[in-house]
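As you look at this complex, bear in mind that one protein chain is not there, while each of the others sits in place.
Chain lettering (A, B and C) follows the sequence in which the chains are written, and residue indices restart at 1 in each chain.
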Amino acid sequence: MYGIPFDCDFQMVHLRKSMVEEVLGGPIDRWSSVPTYDELIRISSELNGKVPGVAGVGLMGARGMWSTYTWEHVAAQAGMMLFDENWEPIFNGDAGNKGMDTILALSKNAIEGYAGAGWGENRAAWLGGQVATNISWQDSGTQAMRPDQSQIVGDFVTIYEPRISGGRFAPPNIAGSTSCVAASSQNPEGAFLMLAFLTTSSIMAMNEANANGVGPGYRSVLTNPNLQAVSQPAEVMAASLEYAWCAPRLPGMFEMEQVIGNEVNRALVNQISGKEALDNAAAAVRKIMKQNGFYGAKPPVDYASVAPGLWVGKDKALPF
Amino acid sequence: MTDTSMSGTGVASASPGMPDRHFKRRSKRLRVMFPYLLVTPAVAFLLMITLYPGAYAIIQSLFYVKFANWQFVGTENYRDLFGDREFWTALWNTFVIGGVALTLECVLALLISFYAYRDPWIKGWRIIFLVPMLFMPSAVAFIWKLAFMDGRVISDLLIRLGFIDNNIGWTSSIWLSRLTLIVADVWQWTPFLFIIFVAALQGQDEEVEEAARLDGAGWAQIFWNISLPMMRPVIAVAVVLRGIDIMTMFTNVYIMTQGTPGGTTETISYFIYRIGFKSFNFGYASAASVVMLIMTLIIAQLIVKRAFKSGKE
Amino acid sequence: MASQRRKKNESHLFRYIILGAWALFCLVPVLWFLSIGLRPRTEIITQQPIYWPHFSLDAWHMVWTDWPMGYYLRNSVVSIIGSVVIDLVLAIPAAYSLARYTYRGREDIGFYILSTRMMAPAIVAIPIFFLFKNMDLLDTVWALMIIYAAINLSLITWIIRSYMLDIPKELEDAARTDGASDLRILWEIIIPVILPGIITAGVIGAIFAINEFLFTLLIASTKSAYTMSVALANFTGGSDGVIYNAIALVAFIAFVPVFLVVVAIQKHLSRGLTMGAVKG
Partner (left out) sequence: MAQIELVGIQKKWGAVWGVRDVNIDISDEEFIVFLGPSGCGKTTTMRMIAGLEDPSEGEIRVGGERMNDIDARDRDAAMVFQGYALYPNMSIYENIRFPLRMRKVPKAEHDTLVRRAADLVEMGIISIVNPQLCPAVSDKELPWHGRSCAARKCF
């Protein structure tokens, strides 16, 4: 089993320094000022509309993967496990619902465009000073420092992701950005060929290809100069193959990301309840899993061999 | 008829340069085949670009496709599709968004062309009104995405005018989100209908109009009772062409809403694109394509053929 | 009498209000978008919209230096002109056949050609994608050329056909008795006579090709085949987010030539847009 590391994203919370300090009544401490999501809900509701044109919180609520990521990351703070031992999706458990409730509460203080906001829209609103707090990846912090793009240079603090009170930390693996390749799998070359012509989607395709069992042949493909010419990630990955750890994606992951996110989005715009959304998502995901060879005699990928990587938090101390 | 005449052949003998007469027997087969030969390259080219994809889509729609790995699933994709809420929503959205946009475009284009066609500065108006149509559709989508959503310009203007108090969440409400797509489409494509309607109005016989005026009809009456009925075939053709394009609406959805909220702005084209190129479920997307293709063919037979029959020659 | 004159003036006034309002609706977004292209990026998405921004050529420099816009422009021009040439070579004989001969199946063939105009790009996108992949044509200007030609062939055929129908049949009969063969007639009489119609068809086809988005998005996924319309999408991806001022400038760079050409063929425009069904 080899892993292909790239683009490791962390969900973080970014704060507008001046505004949040005013609400907190003192300087921000990165570790303790906003310890829980409940606290973020409170702060963002106080901040919402306080300054004309500035909303309490920005979050990615668009259909598809954006909503999926937001829900997963938040629910992970409540200790969500996505699947049980038999790969049955268990989204509609306590943790999953807690995550959903948290997002729904946050959405009341959210910027008006959050339901259509993917990464690009969220980034623009944050850098343009339209939100007082923002849930996004780490690069929203580095980009806010660039005066050619950012209105809020010097007026922001990035804190680590808040917990959900009572929850335990569990990194969700369903859409993690790290890919892996199972050395034991079949049909190695086919999926990677996708990359040769799909650079805008190459990252997606590569993940998907990995998940579908790309075998030992992957290296020859990754080191192919033609592929490297069109896909810079391929070049980087090829160089760091030996040093990788792995957290495999599930086969059919992109389909799952889409269906989960679409349901979460429907809940965010009040078309269905959060519980319904999670039930619908679980049913859809189960179907996709089945089509990809789960629930049969032999799982499509040998996950046991990567168990340590799958569950990073289990036997390890939290970094803070 | 009467001045048609044949010149005598007497002069022919006076032309020493003409070669000797030799009557070439024509090949009857070539004669019959000739028009087919002329049209063959074009048809062959189009067949390549429609028949192959058609067959490919039909075959692929019977599989669960995971890149190079195809699992035969029979008609499962179709059964799923007809039970898929998102598919029916997409169909309904396409119909609703397209219908409202098309109606608005038609009414506005009629209104404007009615006021513009006899204006002395019609040439100037026409150039101005053409401008939106000549922008790349993707750019137009960005214009309106920025105006409605990212830049909040329209919310701001409405606040300044005192209509509302807070910024509007365009993407959170079904009809507001659809409205953004409709406005973008109306802005860009009303000129299309306008240009056609003005040409039709200018092309109509002035004497009929003058006769009606002598009979005491006013402008509006003339328009309603004479111009409009005379324009019917033109309107039919224009609406059919615009309708075809609206039914395949993709760019605006892709750039502006991506189907938010909850899939209520997702058109059928975007649905197929999303299933195919975001979920990578090509078999399912192909099944949707096949259904769409059949619907297109039915619409083409029922409506388009008739419109173009009445409109031509 | 006086009241009637006033009434007339009022109706004039009303007309100019309507036309003026529509002109504003058409032009204001365009001018505002131009101002987006000429302002610094930090003044585009802000707490409150900025209506009087600072002037900046940031985007202009970005468009020509950071992105090889000249190269994209070349791709656009090559693929579009190539597609129009392919179309004219195929469409002129086909249109001649449809306009001038009576034979079995003519109506059906004509309608088949027309019906390809109705095909939603999304319907054929996936198979076409794999077709080009198998032909090793993805990410090439050739693929774009073929796809644009396919999209526009019906349009161009029908426009040219309509112009051919306008030519009096006598002209051909005369040429025939003068000893010209059918192809000779097409080449020496028909094509020169309907040249304005052919140009119209080509220009309208070119505009549709410039505007094509979905296929270009799928086929041209690397820089080697980016065209203007995909270059736009290029400004939206990556870690830099949507770069609106660059998008605005690219849109105007593409708009100007299109506008000039269209103004030049204005007279034929309505006819071309309706595929010949409306004679303007």
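Criterion: a residue touches a chain if its C-beta (ideal position, glycine included) is under 8 Å from a C-beta of that chain, and two chains touch if they have at least 3 such contacts.
These figures come from a predicted structure and were not determined experimentally.
*Asks:* Of C:13, C:31, C:85 or C:171, which sits in contact with the chain we cannot see?
*Replies:* Final answer for the missing-chain contact: C:171.
*Asks:* In terms of residues, what is the contact footprint of the unshown chain on chain C?
*Replies:* Residues touching the hidden chain, for chain C, are 168, 170-171, 173-181, 184, 188-189, 192-193, 195.
Rule of thumb we're sticking to: only the chains that are shown with their structure count from here on.
*Asks:* If you tally the C-beta contacts for A-B and for A-C, which one comes out higher?
*Replies:* More contacting C-beta pairs are found at A-B.
*Asks:* Approximately how many whole Å separate the CA-defined centres of chain A and chain C?
*Replies:* 40
*Asks:* For chain C, which residues are shared contacts with two or more other chains?
*Replies:* Residues 44-45, 48, 236, 242 of chain C touch two or more partner chains.
*Asks:* Note the residues in chain A that touch 2 or more other chains, in rising order.
*Replies:* 53, 124-125, 130, 201
*Asks:* How about chain A: which of its residues touch chain B in the complex?
*Replies:* These residues of chain A touch chain B: 49, 53, 62-64, 112-118, 121, 124-125, 130, 187, 189-191, 193-194, 201, 204-205, 208-209, 212, 251-252, 254-255, 258-259, 262, 265-266, 268-269, 271-272, 291-292.
*Asks:* For chain B, which residues are in contact with chain A within the complex?
*Replies:* Where chain B meets chain A, its residues are 64, 66-69, 71, 86, 149-150, 152, 155, 166-174, 177, 257-264, 274, 277-281.
*Asks:* What residues of chain C sit close enough to touch chain A in their complex?
*Replies:* Checking each residue of chain C against chain A gives 40-42, 44-48, 58, 133, 138-139, 217, 221-222, 236-237, 239-242.
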